[in-house]
Each structure stands twice: as structure tokens, then as C-alpha cells.
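Removed from the display is one protein chain of the complex; every other protein chain stays in position.
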Amino acid sequence: MLEAASPGRKYVVRQRAYRLALYVLMLVACAIMLLPFFWMVTTSFKDSSEVLRMPPQWIPSKWLWSNYAKAWAVAPFGRYFFNSFFMAITTTVGEVFTTILAAYAFAKMRFAGKGPLFAILLGTLMIPGQMLLIPNYVTITRLGWHDQYQALIIPWLASVFGIFLLRQFFRSIPDELHDAAKIDGCSRFRFLWRIVVPLSRPAIMTVALLKFLGSWNSFQWVLIMTNREVMRTVPVGLMSFRSEVGTAYEQLMAASVLAIIPVLILFFFTQKQFIQGVARTGIK
Amino acid sequence: MLRKALLIGLAGAMLVGLVAVAQEPVTIQFWHSMSSGHQPHLVALVDQFMAEYPYITVELTYQGGYGDTEDKVNASVVAGTPPTIVQLYENVITPLVEVLYPIGPHMTAAERSDILTGLVANNTFDGVLVSVPWNKSIMVLYYRSDLIDTPPTTWEEFAQMAADLTVDLDGDGVIDQYGTGLRPYNPEMYLNYVVQNGGSILNDDWTEVTIGEEEGLEAMQYAESLVPYSFISSGYLSDALGAGQVAMFVDTSAGYYYNNKAAVENGYTMDVARVPFGPVNRRSAIQGTNLVVFDMGQTQAQKDAAVLLARFLIRPENTVYWSTRGGYLPVVKSAYSDPAWLDYLADHPEAVVMSEAMVDGFAQILHPNYGQMRSVLGSAFESVLLAAATAEEAVADLVIELEALLEY
Partner (left out) sequence: MRRPSLRLPYNWRSRSFWIESAEAYLYLLPALAILGVFTFYPFFSAFRLSLFRWSVVHPPGTYVGLANYSRIFADKWFWNAVGNTFYYVGVSVPVTLFLALLVANLLNKPLRFRAFARTSFFLAYITPLVAVAMVWSWMYNWHFGLFNYILGLFGGSLVNWLMDPKLSMLTVIILSVWRFVGYQAIILLAGLQNIDKMYYDAAKVDGATGMRTWWHVTLPLLTPQIFFVFIISMIGSFKVFTEVYVLFTGTPGPLRSAETLVFYILRKGRFDGTQLGIAAAASVFLFAVIFGFTIVQLLVTQRKVHYQ
């Protein structure tokens, strides 16, 4: 049945109103999501007298960069940042390495016990990390690694989640490629690193990004495994910073902003990969 | 004759030589929790020690607050590598006794008997003096002398004054100034009342929980009666004092510097007095840590050196030095008649009050589960302060939980 070409006026108006409503909704939702960040940044620049005020001051009258300098001086944030970067970079590099190897084995190699081993790894996803926290604390302590870098890095050099992600991707690489390489006299190892890895860049990037983020944001583990100030990472340092400044919220917010800047920068440059990577985890 | 002198001289020289050779250099690790305010004085004392015993090197390591230091120590024991000497609270010491090198047996009898009587019992395990008290403080009454002429001397007076001083200064319906202040996370505030009423947490041989009896219950009820006139704070009360929100409160002498500063900066005057008399006495809680030496992989030379350090730190002149600069109180009796201390008292009347209170103070019990007991006491106290339970209910719950902690 052929319809008349132009829709009625009412329909157009209703459509427009509907779209407007959607935009308003989106605006409100984004505002809610961004409000804490907005508040964090503006408070970090306020003078202390403007902080403890009701009704709240939305925009600071003066933009005090000195709050940042003060925060930096009160606690050794330089050290905290170094520790965070050191931990994040080494664990990311390490995990990427172990994960590529293990994922390839699961994806492309045949070996005794493959099925059962895979099932066991699958099962570990259900183990809450917190269950392992205390026994790991005992292990770390017995090894003498407590309050040392080893405790922050070595346990995190492998990840089951990463292995799954990469395995999925590796499986999609056709076997013909390997056969062809073999004919050319290429060993499996070289094949992996020279051909498979470059082909898998997006997936590897996702693994690396997620790992870096996870390491950077790690709080509980660092809290339990370290003591001394010099060993603290940014999140733990931020928490201890709070006990030093008490109610000086402007400094606390400045420190918080400092803590999220590296993540924001990383995210800014890798947005697409990040969001896509996360989105794809749901598609199995 | 000459031959004899020569022989004696030779023997003497050999002895000195032997002693010099026997005193090989030794290094010990001293873990402490003294932050920037107290650290320089600790360093000064340790430098003096090393000058007196040139063959000993002391490595000082700041391990954070008391909680952090305890964690670190426990972790190091599990790893088998504890430091040589460290400062700890009694309840942390108790489970570690079997790997500690008792200091008492290696002191002179004079030194041992010089330690304040009130501090000996809770450094003694199975009849042996294992640890020595070091940085001790006592709870006293801080009060705004611009608001209060004569501080209260009994429970009733205190309650009355607290009520009178709780006012709404600007008539807006919100109380601006409270008579007193209470802290949920400081169960010692409740324990003060228990002891002042003649009660105790447990009985002497730790087989029964006695805090639920009359004395402990009345103490909680007294605290409950103060709640309407108290500023409840999870942090230290110095902030509230500075903001004019409390008129008087009981707290540790070690906080004197901060409380005074808060008062003076805001144009008030503050003074210190002994806590008011309860029905039975006016004792208050002693807080602070003790020194212990580890015997887990340390060489005999290290242990000896550590003992020497401990004995050095509690020498009268040194404990006076430490106390006058740290807001602590001397731990040995002879220190209280030391000229340096008497001079200090002349300029610091608050220290006079604190010294008197110290002699009378009560310390933590040595029950192995005291750490958790304290936590449970804190919860009970908190529920009364936040009006979530009546005194009777809180104490009843408290007894049940303490009973579960009796066995160890």
C-alpha cells in the first residue's frame, strides 16, 4: 500500500519535541556524570575561605595555582608518581609479554592437558581477588618482599583476562599464514613475534591499556603490601595525604586532580581503542 | 718490685687490648614511629649514644605511625627478619614475647627499681621484665581558662559545668559551644570512668569479664549523661577547641602542644588540670609505647648493643630530655627530682599537673587479645555517643563480645 508522501504536521512537531527531549536528557545525564570532575577542578583553585562556604561558590574568584604547589610540597607526590609509573609500565610490559606467549599457545598449539588447563583458568575468573589478598600477604612477607617493589610488580605480570582476550584474537588469524611461514623456514617463535603480533596490534593495545589503567588505579593491593611513604603509589599517597591536610579541601582536590591527569592524558590519546576494547568484551 | 709493676702493667695493657678487640663494631636497626615533630630529638639522643659507644652504629628508620610500624614489625617477624630494637604497644608485644630478648635481666637492680611502679606491671611477662617504657603520656583535663575559673574536681561538678557551658551563642537554634568533647575512637575516655569508679575490664586472672558489673555500667551511664553537652568528634579535639566549640575535655598530655596552639591562635587561653575525682579515685589512662629487643637472628653483640641503647634512653637525664621536648613524661622515678626536670616544671605548670597524674595512672592490660578488645570497647562507646544504644544495651553487648575474646 503506497503511503502519501508528506507526514502530517503533528507528526513533525512530535518528532522535533521528541528529539529535543532526547537532547535535554543527554545533557542532563552528561552534566550528572561530569559534575564531580567540574567540582574537583574548580575547588582545587579556590582560596580556603571560598571552600567552606554555603551556598557553594561555583567559580573561584581567583585561580590559585599555589594550591597545587602547596599540595606538591606537603607530600612527596613526585615519588608517588614515579612509583605509580614504574609499577604501571613494568607490569604492562611484563604482562603483555607473558600474555602473548600464553594466548598463542592456547590459540594455535596443541598440547597435552589443553582442555582441562583452559577450564581451570576460566574458573579462576570467579575467584575474588580479596580472597587471595591475605594468603598473598603471607607469601609476600615470607619472601621478604613486603614493602618492596617486588611485591607491587611481580604478582601482576600475568592476567587470565588478558590471555582470554588475546586468545580470541589469535584464533581469528588463519592457519595458512603459519603453514606458509613454516615452509619458508620460519620458526614458530619468530612467526609469533614477527607476524602475529603486528597483526594483533589493536587487541594487544587493549590488553596493555587495560593493564596500565588497572595498575595505575590499584589501591587495595598497594595499601596492604606497602608501609613506607617512599613506596606509596599515587592512590595510596592521596589517601595518606588526606590525613595530613585534614580539612584543607582545596589542597586535597588539587592533589586529586594531579592523580587523575595522567589517566586523562592517556585516555585522550587512546579513546577509541579503549572504548572499543571494552565494548568488545561483551561480544563473545 | 719493678718486675711486679711491669707484670701488672702488662696484664692491664692486655686487658685493655682485649676489651678493645672484644668491642668489634656492631650495627643495630632501630625502627620508630616518631614523626617530624619528635624525630630531631630522637636523632640527637641517638647521636649522643653513639658518641658514648663509638663501636655501635644505630640505623634509625621511621616506619610511619604506630599502626604502620606494628604492621611492619609483624610482617618482618613472619619473614624472619625483624629489627634489633623497636617501640611497640603492650598488646602488640604480648604475642611476640617468645622471640624477644628480655631487657630487664640485663639491667642493674637499681635501674629496674627506678622504673615508675605503675609502668612495671605491664612490661612484665611471666615475672620477667621484657620491655621498658619509653614515650609515655597521661590523660589530663584541658580547659578554657577564659571561660572557667576553677576546673571541676568531681564527676558531678564536671557534668554540671559541661551543662552550663553548652550554649547557643548566636541564638540561631544551633549549639555553638559545647561544655565538653568526646571521641568515639578513643575508648580510653570510657576506661577512665570505669577505673575512677573502681571497676575494671577483666578480673585479675582474666577468667571473667567484669566491665558489665555495677562500676563499668555506671561509668557508661555517666558518659551517656554527658552526651547532650558534648561535641562528638572522630578526630582530635584540638580543631574543635580552636573553633570555640568545646570548653573543656579530657585528652592525652602528648597533645598539649597542639591544643595550646589551637587555643592561642584563636585568642583563647587554655590550662591543664588533673581529671576530676570519680567515686573512687581520679586515675587516668597512660598511653605510649615501650622498647623491645628482638632475639630472632640477631647476634649476641647486637642484642647487647640494643640493651645498652634501651638503658641509655631511660637514664634519668635522657628521659627528662626526651620528655621536655616531646610532651611526654619521664619513666623513671629519679628523673622527677632531676634538676633539669625541676627547672622545666618551674616554667611549665602544666607539667606539674601531668607529673602528678602520671604517678597515679593506669596502663593497658597485657591480654593477648587486647587489641581487639580495645576495638570492641570503641564500638560500644561509639554506639552510646551516637545515641544508637542506651548505656545498658551497649554494656550488655560489650560483655558478650569481650567474653568471646577471653580465650587465647
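Note that the chains are named A and B in the order they appear, and that numbering of residues resets to 1 at the start of each chain.
Just so we're on the same page, contacts are C-beta pairs under 8 Å (C-beta built on N, C-alpha and C of every residue); 3 or more make two chains touch, one makes a residue touch a chain.
Small disclaimer: the values here were computed from a predicted structure and weren't measured.
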Of A:87, A:102, A:207 or A:231, the residue that touches the missing chain is A:102
Cross-chain touch to the chain not pictured, restricted to B:78, B:120, B:227 or B:308, is B:78
Contact with the hidden chain, among A:75, A:181, A:203 or A:234, goes to A:234
Contacting the left-out chain: of A:152, A:181, A:208 or A:259, that is A:259
Those residues of subunit A that touch the unshown chain are 19, 22-23, 25-26, 29-30, 32-37, 39-40, 43, 51-56, 97-99, 101-102, 104-105, 109-112, 114, 117, 121, 124, 126-139, 142, 154-155, 157-158, 160, 163, 174-176, 188, 213, 216-217, 219-220, 224, 234-236, 238-239, 242-243, 249, 252-253, 256-257, 259-260, 263-264, 267, 271, 274-275, 278-284
Even though one chain is not shown, subunit B touches it at residues 67, 71, 74, 77-78, 91, 95-96, 98-99, 185, 234, 369, 371-372, 375, 379, 382-383, 386, 388, 397, 401, 404
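To be clear about the criterion, only the chains that are shown with their structure count from here on.
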Cα centroid separation, subunit A vs subunit B, in Å, comes to 44
Given the complex, residues on subunit B that touch subunit A span 63-64, 68, 71-72, 75-76, 78-79, 81, 235, 239
Contacts from subunit A onto subunit B in the complex sit at residues 137-138, 141-144, 146-147, 227-229, 246-247
